[in-house]
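In this view, the complex is presented without one of its protein chains, the others remaining in place.
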Amino acid sequence: MDIDVKMTVNGKAVTGKVEPRTLLVQFIREHLRLTGTHVGCDTTQCGCCVVHVDGVAMKSCTMLAVQAEGRSVTTIEGLAAADGTLHPMQEAFREHHGLQCGFCTPGMVMMGVDIARRLPNADEKTVRHQLEGNICRCTGYQGIVEAIMDASAKMAAKA
Amino acid sequence: MGEFGIGQPVRRKEDVRLLTGGGQFTDDIDLEGQVYAAFVRSPHANAKIIAIDSSAARSMDGVIAVYTGQDLVDKGIGLLLNDASYTDRSGRPMSKPERQVMPVAQTRFVGEVLAMVVAETPSQARDAADAVEIDFDPSDAIASTAHALDPSAPKVWPQYDSNMVVHWEYGDQSDVDAKLAKSHKRVAVDLINNRLVVSPMEPRAAAAKWDAATQSLTVHTPSQGGRRLQMALAQQLLNLEPSKVRIISKDTGGGFGIRSKMYPETVMVSFAARELNRPVKWRGDRSETFVSDYHGRDQVNHAQMGFDAEGRITAMKLATLVNVGAYLSENGVRLPMEGGGRIIPCVYHVPDFYFSVKPVFTHTICTDTYRGAGRPEANYIMERLMDAGAKATGLSREEIRRRNFITQEQMPYKTHLGFTLDSGDFAGTLDMALKAADWAGFDTRRKEAATRGKHRGIGVASFIEGAGSRPTEGMRLSLDEKGDVTVFAGTYSHGQGHLTVYSQLVNEFLGVDFDKVKLVDGDTSLAPKVSVGTFGSRSSMVGGAGIKMAAEAIIAKGKKIAGHLLQTDAEKVVFANGAFQAGASSISLAEVAEAARDAKRIPEGMSPGLDETVTVELESENFPNGAHVCEVEVDAETGIVEIVSYVAVDDCGIVLNPFIVHGQVYGGVAQGVGQTLTENVVYDASGQLLTASYMDYGMPRAAHLSHIEALFNEVPAKTNPLGVKGAGEAGATGAPPAIVSAVVDALKPFGIDHIDMPLTPERVWRSIQNSKHGQAA
Partner (left out) sequence: MHNFQYHRASDVNDAASKLSACDDPKLLAGGMTLLPTLKNRLAAPSDLIDLGNIAALKGIAVEGKEVVVRAMTPHAVVAASADVLKALPALASLAGNIGDPAVRHRGTIGGSVANSDPAADYPAACLGLDAVIETNKRKIAADDFFLGLFETALQEGEIITAVRFKVPDNAAYMKFRHPASGYAVVGVMVAKYGSKVRVAVTGAGPHAFRVTEMEKALEASFTPAAIANIKVSPEQLMGDIHCSAVYRSHLISVYARRAVEQMTK
């Protein structure tokens, strides 16, 4: 039996009818056609699907759409400003070559923003450990770690 | 030219799109009216297929069709072909079993596709796939490389004498044996090159659409350039004219060598789209990619080397077993010979060489090219031999390498199996790496670590690669009326930043603004006729040379048009700073491009437009090389290895964009770290894959790595007009021997000479437990 869900995604109220087994990531990708959030595994390890739910990083592949009822979801599509200005984390990924193929990137950026929120002055070692749940096969993580540290500092200075 | 030309660390043009969710990976593409495929996979490694009952599945909600191998036979679908051809010294050809897209009678590895369900939704397809019942008669299986040739090993293909594909040999064994026997010192190493899951982050996927009106097929799928998929689908499998098959890869989430292979799922999705006349889409789960994407590496090597009294190599003997899996993939059987063999003896002069290769069948998924494709294996063997040689001769690890390097004076240097090394400053590169890593000051750091209870070690590896294989590629540059350039390429960027680098090159050669260059790639219908793809670190060389050559053709034609417009001889026109000049007159490239479109403004008989397609045909590959130094700390009590510093000095020839090349080095090193410390495919004796998810397969995470310092020793290649050397695979080649050398150095107090990869904590701990000393001396 399908269930009605409603939530806020990237600032807009959305509704949908889903099977109970529909994952949040499926709702985002298939119902809302926001395909920036990716699915890279089925064991909650890779982090390609990380979004923010009520401002906190979560793996949208390990959450039912119905569990997001009434909550506010931000995906990679909702991170940049309305005028297209990149979020400091997105800008830092570009500046530090934090991406190659771009598949893990949305999850990495969303996790990066979450790390910056929680640990504004994290050192390199801390950032590396904070990326435990995000796998990248292209970059060797170096640009990602540099980007998160750089953006975190900039975000903290601005706050 | 300027801030966007060759050698500048230009930021990537690709990034804003990918950073804002604008990527278009295969699963992001929906085709109108699409239906969904799910596959039924073999749970057995070796079993007769007695019967397949799909009646329950067919009757389920939303199910449109169920196909089995017999349906493909009935419909005349072709075989997955392999064009490798080796013979043994008696002239006996290699075993070449046929591979059906879905087998009818026998399954030979866990995860093999045996049936396909098509349904209205992905869930319905999956539910119905679970309901397909297959009656099997299972038998014992063989998964182990080392035991595949045991007389008791079950045979993968009963029609052949053994699981050996062929016994291929190079060199004179008795001669080499004699030289080894006479050598001042001899060393021997037994090495396992561990099997790996390639694991690009985008799981494999395919979406196919059949157009009944034109009888043509369009397939969206991740690739490394679709031409080979197009040709195989058309000519071998679906019996179509190649022009009726179009492969599109908009974005591809990593390749690393396994993306341009023809997989059964791609064939099946295409077949079903044609049968049903409806678009069919499939996205693999990660668990499916673990069992069915081709794996990498998987060699067992025994190598011997002799040294004279000065520590110079006298001869080398190498015996390689390589696990090709249950079938012959496109390249699996070739890798030891054409991937690794041709680059041996790597950066060292080896006067005499005997090489024996035995590819073996096992009940496992095929192996094929993975980042480095034979070269990491070859260099790993050489570097372990050199470390063993250092110990045997009493020379330091750096000194024995210096004594044996092929020098620039010896170049061009022909390797035993036929590469000709054109350039490389191996000693200089090594010195740079040792200096950057403060090799000389290591002892202080070792002592400091000891005060914290850690065993610190340092390791070095020199290596060389062959990059740019099959150096033929087409390239088209097209200028619009504003002089903006579109590059049409047969190479295909799936993370390497071709749009950025090609824009730099167009900027360099034509003076066109960096921002006014577009790239069209990943579409067989738009690529130049001669298009091969992106693999083997080839795109900087063949793509770069292609852009240079096409730009020259544009300039040559532009000069004629400019001469016509300026009413002067074309020979008197020079092209500089983005403009054609004749005496005091000048006309911009953009103006010429606009004029070129007007038949009345160009010389009579000239075809309109500034749009040139060229085919690059280079004579040889290029030979990127480097020296990597790694420092580790080992907790001897737990066996945990921590990488504490890493210096990579690479000779990638002329560096087109250091920002991007650094990224290639970092990524390659990470994959090398993975192979060395965390990654390992394990099949049990019955052929079940035990490492079938990220829960069990150790993908390297950020915390497994340290900061990597990457430097260049740019020695221009002589084999291509830009002087470039491929940068993509160096890291994965240099890292394993450097790290193993470092760990073994750290464990020197225990008298440990070698530990096989991956150096997991338990393996390291056990080595210490089993060592002569048990406790550190």
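The first chain written gets the first letter, and so on, giving A and B; residue counts start at 1 in each chain.
Everything below uses one rule, namely that a contact is a pair of C-beta atoms (placed from the backbone, for glycine too) under 8 Å apart; a residue touches a chain by one contact, two chains touch by 3 or more.
The model shown is predicted, which means the values in this text are computed figures rather than measured ones.
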> So which of A:Met7, A:Ile28, A:Leu64 or A:Met149 would be touching the chain we can't see?
Replying inline: A:Leu64
>> Please identify which residue in B:Asn82, B:Asn163 or B:Ser287 touches the non-displayed chain.
In response: B:Ser287
> Footprint of the hidden chain on subunit B, which residues?
Replying inline: 123, 127, 130, 287, 637-638, 678, 682, 690-691, 694-699, 760-762, 765-766
> If the missing chain were put back, which residues of subunit A would it touch?
Replying inline: 1, 3, 19-21, 23, 42-45, 47, 50, 56-59, 61-64, 66-67, 69, 111, 114-115, 118, 130-134
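Please note the rule applied: only the chains that are shown with their structure count from here on.
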> Where the centres are mean C-alpha positions, what is the separation of subunit A from subunit B, in Å?
Replying inline: 29
>> Which stretch or stretches of subunit B touch subunit A in the complex?
In response: 11-12, 14-16, 18-25, 27-28, 30, 123, 199-203, 251-256, 283, 285-287, 494-497, 659-660, 662-663, 665-671, 693-695, 699, 701-703, 705, 707-708, 731
> Hey, which residues of subunit A end up touching subunit B in the complex?
Replying inline: 19, 21, 29, 33-43, 45-46, 48, 75-77, 79-80, 86, 90, 93-95, 97, 99-106, 109, 124-125, 127-129, 131-132, 134-145
